[in-house]
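Not every chain of the complex is shown here; the ones you see sit where they belong.
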Amino acid sequence: MIKKLIGPATSLAAPVTLVAAWWILSAGSTSPYFLPLSDIVDGFQQTWTTERMEDDLLPTVRALGVGFAVAVVTGIATGVALGLSARARRDLRPITEFLRSMPVVALVPIGLVVLGPGQRMEAALVAFAATWPILVSTSDGVRAADRVMIDTARVYGVSARRRLLRVTIPAAMPQVMAGVRIAVAAAVGTVIVANMLASSSGLGYLVISAQQSFDIQETWSGLLMIGLVGSVLTCTVVLAERVLLGWHRQYRSLERTAP
Amino acid sequence: MSTRAVVSTASADPRTGGMRSGAVRRWSRWAEPALVVLALAACWQAVSVLDVLPREDFPPVTAILQALVSDLQTSELWAAVGASMEAWVLGMLVVVSIGVPVGMLLGASSISYRMSYLTLEFVRTIPGIAALPILLFIYGIGQDLTVSFVVLAALWPLLIQAMYGMRDVDPVAIETAKVYGVGHIRRVLLVDLPSCLPYLSTGLRLSGTFALIFAIATSLIVGGEGLGAEMARAAVVGDRPLLYARVLLTGLIGLVVALGLTTLERRTLRWHVSQRGAQS
Amino acid sequence: MPIATASEPTSEQNSAATAPRNAQERPVVLEARHLGVTYGRGRSAVTAIGDVSFQARAGEFLSIVGPSGCGKTTLLKALSGLLRPTTGEVRVNGTPASGVTPGVAMVFQEYTRSLMPWQKVRANVEFPLRGTGLPKRELAARAAKALSEVGLADVGDKYPWQLSGGMQQRVAIARALAFQPNVLLMDEPFASLDAQVRGDLEDLLLHVHARTGMTIILVTHDIDESVYLGDRVIALSHRPTRVRTTIDVDLPRPRDQIHTKALGGFIDLRTRVLELIVAERSVDPDS
Amino acid sequence: GGNDTTSKSESGELKVGWLPFAGLGGWQLALDKGYFEDSGLKVKKVELRTPADVVPNLLNGTIDFSALNPGNLAQALAQGLKLKIIGTTYMVNNDMSILSMKDSGITKPKDLEGKKVGLIQLQNNNHAALLKTLENDGVDVNSIKFVLIPATEMPAALRSGQIDAGHVLYPLAATMAGETNTVIENMTEPYGEQPVQAYNIVSAKFAAENPQLVDKLRSVLARGNQLASSDKEALITAIAEITGAPEGLIRTSKLPAFGTDLKIESSQHELELMTKYGFLKDPVKLADYVDES
């Protein structure tokens, strides 16, 4: 029973301490950009009215969700393909590495012209940016899958499709999930940039317009909300990971507990 | 790409590569990627020339290449590239020296992991760009700001990979080291670190690219010196071929960085499953 | 391999079970023809198998013995089609093999790594059967039977890494048995088992062999075992491996631990094999 | 927090927050003609991208002076940020137009109803002026969708049809000559003749600590502006230098106006309009923030 409580308690300890420290240290702040935490919290409540959530939060969350889902699917699919075929990897490397190093800002023009300003463009940019970390991790994970395990499946005449789904991908799963978690940050960053540059609503727009009108309180509200949205997305990923990699956690944590 | 096609190539024994003659292999190693690049360039050329996208805004490859060639002969461009690369190097130094040890530490113990995890997840998902107003106030425009952007963006991939890598170290290997009385520090250096290398290498490649993107884009978004600022300059006057030449240059630098890191990986991971096929 | 030949072993297997146990009459299922395998290229190349030829007839039980590091595992991999030989060829039912031979099961020497850590024991055993169109019920029944045959009826719900080494090895054997292959390749499958369990499993194997008439090729370093189980014992030389001798084991079947091992013929045979092995240098020639 | 701007010694280097706008033509001339050196000042450019970046950099001392439009300035002052106006940077000169593509059929303000209009910044003084202009023309502004488009992408957005009309900055507007209709000639009309588009700004702290320096700066910048308003050829060269655009292109563009009048009154009117449209909560009195010599 106590063990059950200790888990959440340890994970909450650090954030609680940090927030408390922030609260106390910032209390008397007069710096225009570092507001007392109490003001930030007040601002957060004022900013995030229901109406505001519908106007600025919802579109961003929607674009983020759709884009991220697309990224997970394409990232894993292409990553697996590249991981399996040394030739595809070699032939496509110039292209993938080139595209991967494109700043989103440089892609906004193309998105703008092809899809127009709005959620479709944002989702597309998110999908583009978030695909790469997943793709790279997946392809590395697939390449690292244990040969003995794959040979076992081959010998038993397991079809290529099943071998892929039941052996290679599960074996690559720890790497894949690491990639997915990295992609969360890329996705959030991208949706915010797209919002800032070419949207008339959304979280990024809120932050940039608050910034341009020097409403620091609202800037902080936007920042906090971005952190929250990102955290929620991460939590979803972590939950998925617990389901998919439950065995892995037990497997590894078990021997780790030895002195 | 259909899974079936890919799987069938993969299931062929890696040794089949040995059957083909060396010359053919060497030729195809360069020729095939080059063909892919040419094909894509041709696609863009067609899209532009046929006005599928407005030609004024999406100039043909030929015009972009022309602009690139003449641009490469100006010293301003090289100064800008130099500034961006400096930010990249500085940023990566910080990223590696923080990301690897902290990530490994967090992955090593479930307690430290649990304690830091919520805070990290929250901080990590706030993109640097959103914190721009605050960062701008802290650093002001300049290399410091660029480096801090680079670090904010590039730290996490490496850190997370290090964390996952640490959790994937083979317990039998750890037990072996423990039983032989190998001390903590040496165990980290000689068992944990090499075990994590495949993960770190993935992380490094991801971080390297993120860092590059931000080293370049920061000057595009907020100003200061760098390749991004040069892009902005081209954009302001509507010189599209020049703008895309500079974007192309960004991608080329990315390519060079990635190939460099891949070579490094091939050296350090000679022993790893992912590289073994290449040897046999 | 064309489908026509792929299905052949099944019919042969059925006939083999009833056919007279005259080895020379039965068709050749698996054949190694001047097989050679070299790992690596250039200066670091290691020729594991020099030139190995032999035939396995339908329903035959072949034991392979040879010094450590001589290339037994490599040979099994080549026979199963996992590894393309550098020279020579493997023929399956008379046709040159390309890719993995269908209807083959293999128990790997590295059994720990051949079990999927994310699947529970039962799922691991069922794994090769899934996707073959077998009804769920039948599948579960086969897995349960195989697990209980190897003495692990109660661990289906555990993960492989929660088992001891010997138990994991038995799971790998159960997986192979549940698959009901035409050809069963086993790479030192009893290495981690205690004498008692080992004996039980040897008898189980004899029993399965007699019942189904499957072709079995067993790599072992236990001379008694090679003689006790096999119709023939193939003794391999040091690296680069050749077939040193083939010894026909003309002990009557069914065999059992007590009677067979007490037979004069058994003692003679094991002494002969032992002598052959001792004649080889005890460690790699290049050491 | 930001580094201290301890009082600059008179010989110290001044850092100017530089924006790639033609409106800084007067400043460029002051640089080119050595007016700063004449007054014993040294200057260094710090390149910024948007007016919003000006304020934090001023406050933390990364830059010492820069230019800011009245809308942003009012918003910053309303937030209690301590800034001072020390002069006029440049003025609008009938040079802000709303354009549409030739084949779009949009030629007059009324045609914009129900359409998508691209602006480079929303909810600022220019947006307010545009709304007022449209209302004056009897246009239903609620039917128009205003979208944010980066200045550099406005031509592409127009050409691809993603927006129906938009505010194209010079010199980009000149590159589209012949392709476009002018829907609204002068969108800042409600602010009268040549309203101030940017003021010379320093932080209040800087002004208090370096009164003499500020005086010198004020006169140097005024000298530059005077030259800019009198010598068109020199101005074109200066703008070419700032924007990197070819001189020919600039010659065919509309150019901003330069002067030294503060015109606080008309700016105050802008703020009232912004307040009316809800872009500004608190129309501060700009006159209170002028740093008199």
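Labels A, B, C and D are assigned to the chains in the order they are written; within every chain, residues are numbered from 1.
To be clear about the criterion, contacts are C-beta pairs under 8 Å (C-beta built on N, C-alpha and C of every residue); 3 or more make two chains touch, one makes a residue touch a chain.
Please read these numbers as outputs of a predicted model, since none were measured by experiment.
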Exercise. Which formula, in the displayed labels, matches the entire complex?
Worked result: A x1, B x1, C x2, D x1
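The rule is short, and it goes like this: only the chains that are shown with their structure count from here on.
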Exercise. Quick one: subunit B and subunit C, Cα centre-to-centre, how many Å?
Worked result: 47
Problem set entry | Whole-Å gap between the CA centroids of subunit A and subunit D | 38
For this session: Enumerate the residues of subunit D that touch no fewer than two other chains.
Result: 1, 50, 52, 56, 59, 152, 156, 159-160
For this session: Hunt down the residues of subunit A that sit against at least two other chains at once, touch-wise.
Result: 32-34, 109, 113-114, 146, 154, 211, 216, 248
Problem set entry | Touching residues on subunit A, where the partner in the complex is subunit C | 146, 148-149, 151-159, 162, 166-167, 170-171, 173, 247-248, 250-251
Exercise. For subunit D, which residues count as touching subunit A in their complex?
Worked result: 1, 50-52, 55-56, 59, 72, 75-76, 78-81, 121-124, 145-150, 152-153, 156-157, 159-160, 162-163, 279-280
Exercise. If you look only at subunit A, which of its residues touch subunit D in the complex?
Worked result: 31-34, 108-109, 112-114, 116-117, 197-200, 205, 208-209, 211-216
